[in-house]
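Every protein chain of the complex appears in place save one, which is left out.
Order of writing sets the labels: A, B and C. Residues in every chain begin at 1.
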Amino acid sequence: MIRILFFASLRERLKCESIEVDYESGLTLFDLKDTLMQKDEIWHSALSGNLLSAVEQEMVVENTKLTDGMEVAFFPPVTGG
Amino acid sequence: MIRILFFASLRERLKCESIEVDYESGLTLFDLKDTLMQKDEIWHSALSGNLLSAVEQEMVVENTKLTDGMEVAFFPPVTGG
Amino acid sequence: MIRVSEQDFVVADEYQALINDNASDGAVVFFVGLVRDFNQGNNVSELYLEHYPAMTQKVLCEIVEQSKRRWNLGRVRVYHRVGHLSINDQIVFVGVSSRHRDDSFRAAQYIMDFLKTEAPFWKKETVNKNISRWVESEIKDYSARDSW
Partner (left out) sequence: MIRVSEQDFVVADEYQALINDNASDGAVVFFVGLVRDFNQGNNVSELYLEHYPAMTQKVLCEIVEQSKRRWNLGRVRVYHRVGHLSINDQIVFVGVSSRHRDDSFRAAQYIMDFLKTEAPFWKKETVNKNISRWVESEIKDYSARDSW
């Protein structure tokens, strides 16, 4: 199982802060995002924007292979400080 | 009259914190320092070192023409902060 | 010491924690970020700070560790607030002590530059006419980070 978190404007657009999806062998971050984007038009457009991704609470810039039990997060560029 | 101040290690070496000398027409900072250096060996060696000069409380890097009533100061490189 | 909290911090306490029993560091630099009344073209009345709790501490620790590898630092303290804030409220504190001032200045600026672009915080402002909007990230923050 993969846990997916959404934050800030993305969370609001999706009206969703977290979902869980089944893990499938060989799943990558790219596959996961692609699957989510196929849900409907809102998800497609929200996830097409300028987003950052984290796997296991570490920012990742490349496509990454996932393993079962991982936590993935998608969010807009950060604006703290 | 020109008032001359000495600070920090220079003041201690000269055992003197200020003196006054008569103003003479055309007097420059260079003349003044030269006259002081001729006082004796201690003054000569103390004023030969790496010193900064201020005229009217402004650091000067060049030779400067003095006018009557000015305040001149000689001191070692500053070490505040 | 790194802390993320809804509670406010006290600059004097943070400063004391940097200098108490610390006779070897002669230089302390700190940065405080506060809620401004004007941002990106609009008057601001309130601010809400969201974050990704499981990730925030991890990222801040990593940034601080990086700064300690780059410069000769004594103590480092980072405090970031989350939740609802008003104008003039304190948002973030970064304090660094070191022997020489250059290390403290650079490290404090480095930590802020990376915090601004890599720590998972998001600001939502209430602007004119009680409209809420998420703050946009700024290119100059990325340029600042990439200058290191």
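Note that a residue touches a chain if its C-beta (ideal position, glycine included) is under 8 Å from a C-beta of that chain, and two chains touch if they have at least 3 such contacts.
This structure is a prediction, so every number in the text was calculated from the model and none was measured.
Counted over the whole complex, the shown chains touched by the missing one are B, C. Note that of C:Val4, C:Val35 or C:Leu49, the residue touching the chain absent from this view is C:Val35.
In the full complex, chain C makes contact with the omitted chain through residues 10-12, 15, 19, 22-39, 87-88, 99, 101-102, 104-105, 108-109, 112, 140, 144. Across the interface with the omitted chain, chain B contributes residues 5, 7-9, 12, 54, 57-59, 71, 73, 75-81.
We take it that only the chains that are shown with their structure count from here on.
Among the other chains, the CA centroid farthest from that of chain C is the one of B. Separating the CA-averaged centres of chain A and chain C is a span of 26 Å. If you average the Cα atoms of chain A and of chain B, the two centres end up 72 Å apart. In chain A, no position touches at least two other chains.
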